[in-house]
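Below is the structure I would like to discuss, written out as structure tokens.
One protein chain omitted, others in place.
The first chain written gets the first letter, and so on, giving A, B and C; residue counts start at 1 in each chain.
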Amino acid sequence: MTPVDHDALLATARRFVREEIVPLEATLLGAPWHVAEPTLNALRVRAKALGLWAPFLPAQYGGLDMPLDAFARLSEVLGWSPFGHYVCNCQAPDVGNMELLLAFGSDAQKQEYLEPLARGEIRSCFAMTEPEHAGSNPVQLSTTAVHESGAWVINGHKWFTSSADGAAFAVVMAVTDADETRRHYRASQIIVPLQTPGYKLVRNISVMGEAGGGWASHAEVRFDDVRVPTGNLLGLQGHGFALAQERLGPGRIHHCMRWIGICERAFDLMCRYATTREVAPGETLATKQQVQFWIAESRLEIHASRLMVLDAATRMAREGQESAREEISYIKVFVANTLQRVLDRAIQVHGALGMTDDTPLAWWYRHERAARIYDGADEVHKTVIARRALRPYLEVAPRIPREH
Amino acid sequence: MTPVDHDALLATARRFVREEIVPLEATLLGAPWHVAEPTLNALRVRAKALGLWAPFLPAQYGGLDMPLDAFARLSEVLGWSPFGHYVCNCQAPDVGNMELLLAFGSDAQKQEYLEPLARGEIRSCFAMTEPEHAGSNPVQLSTTAVHESGAWVINGHKWFTSSADGAAFAVVMAVTDADETRRHYRASQIIVPLQTPGYKLVRNISVMGEAGGGWASHAEVRFDDVRVPTGNLLGLQGHGFALAQERLGPGRIHHCMRWIGICERAFDLMCRYATTREVAPGETLATKQQVQFWIAESRLEIHASRLMVLDAATRMAREGQESAREEISYIKVFVANTLQRVLDRAIQVHGALGMTDDTPLAWWYRHERAARIYDGADEVHKTVIARRALRPYLEVAPRIPREH
Amino acid sequence: MTPVDHDALLATARRFVREEIVPLEATLLGAPWHVAEPTLNALRVRAKALGLWAPFLPAQYGGLDMPLDAFARLSEVLGWSPFGHYVCNCQAPDVGNMELLLAFGSDAQKQEYLEPLARGEIRSCFAMTEPEHAGSNPVQLSTTAVHESGAWVINGHKWFTSSADGAAFAVVMAVTDADETRRHYRASQIIVPLQTPGYKLVRNISVMGEAGGGWASHAEVRFDDVRVPTGNLLGLQGHGFALAQERLGPGRIHHCMRWIGICERAFDLMCRYATTREVAPGETLATKQQVQFWIAESRLEIHASRLMVLDAATRMAREGQESAREEISYIKVFVANTLQRVLDRAIQVHGALGMTDDTPLAWWYRHERAARIYDGADEVHKTVIARRALRPYLEVAPRIPREH
Partner (left out) sequence: MTPVDHDALLATARRFVREEIVPLEATLLGAPWHVAEPTLNALRVRAKALGLWAPFLPAQYGGLDMPLDAFARLSEVLGWSPFGHYVCNCQAPDVGNMELLLAFGSDAQKQEYLEPLARGEIRSCFAMTEPEHAGSNPVQLSTTAVHESGAWVINGHKWFTSSADGAAFAVVMAVTDADETRRHYRASQIIVPLQTPGYKLVRNISVMGEAGGGWASHAEVRFDDVRVPTGNLLGLQGHGFALAQERLGPGRIHHCMRWIGICERAFDLMCRYATTREVAPGETLATKQQVQFWIAESRLEIHASRLMVLDAATRMAREGQESAREEISYIKVFVANTLQRVLDRAIQVHGALGMTDDTPLAWWYRHERAARIYDGADEVHKTVIARRALRPYLEVAPRIPREH
């Protein structure tokens, strides 16, 4: 394989996003999924033609074989638009499921689920969080999967199952070994085709004013005596949490990369507006020191975010996920909060316009408020960081209880 | 008139809001206006029956004759629900228009516009902000009204004309005296019935994901050769800005009062959830020190907000608006920012649930982001405060340029 | 007694502080105590002559009989200079000891200790905190007082015994009832004349670069078999904590009042410097938006602080300390943090000059860092506020453990 000219690829991606995706944003953001989908599919065809398809996948699955740190750079470019990742088939939650299948899937599972996902023919979802239990404590899980005459029989209630609407299958986290004394070895991950009887999409949850639809939705779902073949177990029995961790590590880096892209877009909109909007004849917003300082602080924080994300991605690519765990917690907290601040400043600079859907700022302001919550809230990651930092000081001294 | 038993009235209002309005919130928040309106009208009938109608209006217009500081206490109670003020007919922008008409309207104007508004038969709007000019600089105005054969002929483009959809009339700010050298005496306020030819509602602007409708909307509108009788001039010609200031002063206090109500509701939701949501068996969120500190900081800031709002309202009631100008700027900045922080904390405590429309938190988080922007952005009020504070130090020293 | 004309008294105090105390500050702040004391004594003579002596004391003890809310206004005026309170004999820790003696002292104690304190002839100190135990947990106390043949025999180690150097006596908190099951009834307060054998001032602790001396010092002290008559017990045996609480409540209000005075002085220095210091020919610091916003934020926060302190003082004066407990926690947190921010901004505006001792800013920056620590750290008060706020929500639900 010829080595990819990474800079050229980034330039291509940048042009593609800005010239072909951004102009369609206004239409796409307001549209129901079934209206938006054909346009997005057409863009996907372009992405393939431009050599931007599934950058994280191995070449044998049609991807670009990009290591994590290279993907980080690209991901930032795609994050410039809310649709960049979808168009290049590297959007959550499918990207995580593809990585899982790639690493832990059997040959049959790869053929049945990974290949069509990799080609962009189907979508998938990941059913972990339960409304009855705090997402921050993965050990509290009520969904069960019981082994019964050659099948897993699944019963449970999940929510925030993103993109379940229209998905072909879900990866479901369920307790398979309730009596296991090691609490982290009680659950497994099981692939559930969503046409299976007993599965029900209760509702697309209305989130920040929008129930959304299709890929752009978060469902509440139920599994009532859902039966799937035993071959649908993903990885080893009892290894559900281990797999979830495997999935979450790179997943958090993916999110952080994407958030930097959003920050850069918000920054661009802020500078653009500040230098053109007049507050008095001949005097733009950019002449105001407060606006300048917001711009400076945003620039600084984005710079810090990028250095930390690239550092974490490089470490994970080289030394594996466990070794980068602390760095992942750093960026999960820092970049999510930078994102919220940069969006807030960009909106404030835009004034009333910032409140409208005439820019994508309000969309991100609403939906990315979740950045400080999902995949471990700020507080969970701070506890992780503190526990690691204090470890050398705590030999015989009192222990800090584990955060869930 | 028998003096109102204010405490009893507050208790009535509290029960009404919590027992009759709150249970309908979930339905009302998601519904289109035409679906919500009948329910709201039924609640309005109840409000009248309970003696909670139009608290700020004189008794002769069917109101409760409440001074500003008493209204502040009630407003907080009503702010507990997004519909409290509407149901009691003291919602923006009608409340401001009623106050304007009461203070500056001719007898004919009062009869034609104030009386049906006071009875809740019609709605109104206020058309000031223009998309082409920064709202923070009221002197920059392109809309014109030309005196021509017994009529005002109005041409202009406005946006963020809240509640224009379905309104019977607008109060329009337009330049009537372009050659006036005193820049603040160029504009006038004119009443425009919205069935007048030449008026056009361009769109309900999509704000934070919702175009909304009816009262719950913010329109972009156009006036193309709209002709209204000269008798529709509100107050004196050239006094448009003076009237706008008269309208904005109490208006800002009204908003602040309402925001405290929202803060209290968010606070209640946060405490309720914190004390019931388990993060581990037998261990609720309320046992987490960070959650406790968010609760403490919120409590403290709400307390400070309330003291400042009551202080400003009392001063305005006693000494008039001009004398309370600085205090109004204090609360506009402080309470709007407290509101944003309290909502943010309440959402973080709720986790994923906070992102959903299963509580009103997300609705406020989206729509009240504007609190730091409208009626003078944070930055405008800080400039006002600084200018006043520095005045005694600047005698012959260099002057600080006036903020727009 | 003729009623005091409070406004006239404030004006007198203001003139006195600004014209007679402030000009001596530069000399006093750098001088050792024995050099500063004669100058301060001369100022005390002036304070008496001006009718500003001991404002909180009853007239029979030579004071002004001022209720707490009136004293709050005066205290702010005195706080303008680091020496204002000392000069008017209302400085900590003597003010707290005088209040204790007034409320709980026997006639003999009043005659022997209160009267000379009230006349300003002696100084005193309060020995509570122990280096071995967190000050935030008053129940952890190692100092003991054993009843033995008509005397209390005291053994213990204290620090941050402010103003012990040169004091005539200490009020010492010591465990007298170690077996008492109610943990808050184990300690008592005992008056210890400091010439008693067995008492030792180990050192004036070097705090933020200064060991200081005399009133302006914080000592580490030891009590080794110190014997005092049983009549030196202050209040009831076992009521040490109750008395400490009685002392701390108004004490916190006193501090907050004084901090507002410091804030106003820092604010004045900031505005004065901002309007005179040129950053370019003809352009002062006050033309910078950031400087204006610091001024505005400081003005706003001082306003909020004052309203809250007056509210708490009024409530305590009217309804007693227990009823104002929550309000006291609000102000202890809010005003201490406002103080730190205002000082920080004032220093930043002054640039290099702000680092020097050419203004009192650096002195306060150093010594008032403790404002967030003593008399209950921020974290302790936040816990108090949260516990109260959550109480109505916690009926059968899990309890939050008590903060120490």
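Heads up, the rule we're going with is that a contact is a pair of C-beta atoms (placed from the backbone, for glycine too) under 8 Å apart; a residue touches a chain by one contact, two chains touch by 3 or more.
Being a predicted model, the structure only gives us computed values, none of them experimental.
Contact with the undisplayed chain is limited, among A:E25, A:D177 or A:D311, to A:D311. Residue C:A134 is the one among C:A59, C:A103, C:A134 or C:A178 that touches the chain missing from this view.
Screening A:C271, A:A317, A:L339 or A:L361 against the full complex identifies A:C271 as the residue touching the chain left out.
Shown as candidates are C:Y61, C:F241, C:Y365 or C:Y393; the residue that touches the absent chain is C:Y365. Chain C meets the missing chain through residues 30, 129, 131, 133-137, 140, 159-160, 205-210, 277-281, 285, 288, 290, 347-348, 351-358, 362-363, 365-366, 369-370, 372-374, 377-379, 404.
Listed here are the chain A residues that touch the chain not shown: 267, 271-272, 274-276, 282-284, 286-287, 289, 292-293, 295-297, 299-300, 303-304, 307-308, 311, 327, 330, 333-334, 379, 381-387, 389-390, 393-394, 397-398, 400-401.
Residues touching the missing chain, restricted to chain B, are 288-290, 293 (touch as defined at the top).
The rule we apply is simple: only the chains that are shown with their structure count from here on.
Between the Cα centres of chain A and chain C there is a gap of 53 Å.
Centre-to-centre spacing of chain A and chain B amounts to 38 Å, using the average Cα coordinate of each chain. Work out the mean CA point of chain B and of chain C, and you get 43 Å between them. Taken residue by residue, chain B touches two or more other chains at 379, whereas all remaining positions touch fewer.
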